[in-house]
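Shown here: the complex without one of its protein chains, the others still in place.
Let's turn to chain A:
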């Protein structure tokens, strides 16, 4: 059923995460969101806490009037678990808490920086490759001007 996707624009959920992550008052840490008493918990405890929280807030098991709120909580729980269950991400998050406290926005993408870098490195490679063939196949105004300039430069140097 997951594949019968609706065609509407996904503005709503993005809005929730954004608001949750940038609330002006002191926000809870991911440990708080999972209901953990302190930060030194091991992975099995984190998993147990996560299952408990997810079950509590999963929209399938909530009364309809609490749906929106629970959806929001559920997404928070998800983000918390995804960060704390990965040792590399957890280390970065702990360092972030130590240096900046819970108020400074923690971006899941901060840990995804590596992913971004891979992506734009690929795009730069594409740019390099494209540089050899782009204008040959194009009759755009820009391509014509570039060809003309190159011709003039060749004529000057010869």
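Methods note: a contact is a pair of C-beta atoms (placed from the backbone, for glycine too) under 8 Å apart; a residue touches a chain by one contact, two chains touch by 3 or more; residues count from 1.
The rule is short, and it goes like this: contacts and distances are computed from a predicted model.
When the listed names "Nuclear pore complex protein Nup85", "1-deoxy-D-xylulose-5-phosphate synthase", "AP complex subunit beta" or "Translation initiation factor eIF2B subunit gamma" are checked against UniProt, the chain not shown comes out as "1-deoxy-D-xylulose-5-phosphate synthase".
Although one chain is hidden here, its contacts on chain A can still be listed: residues 1-2, 5-6, 8-15, 18-20, 22-29, 31-33, 35, 38-40, 54-55, 58-61, 67, 69, 71-72, 74-75, 78-79, 82, 94-95, 97-105, 108-109, 112-113, 115-117, 119-120, 123-124, 126-128, 130-132, 134-135, 138, 140-143, 145-146, 149, 152.
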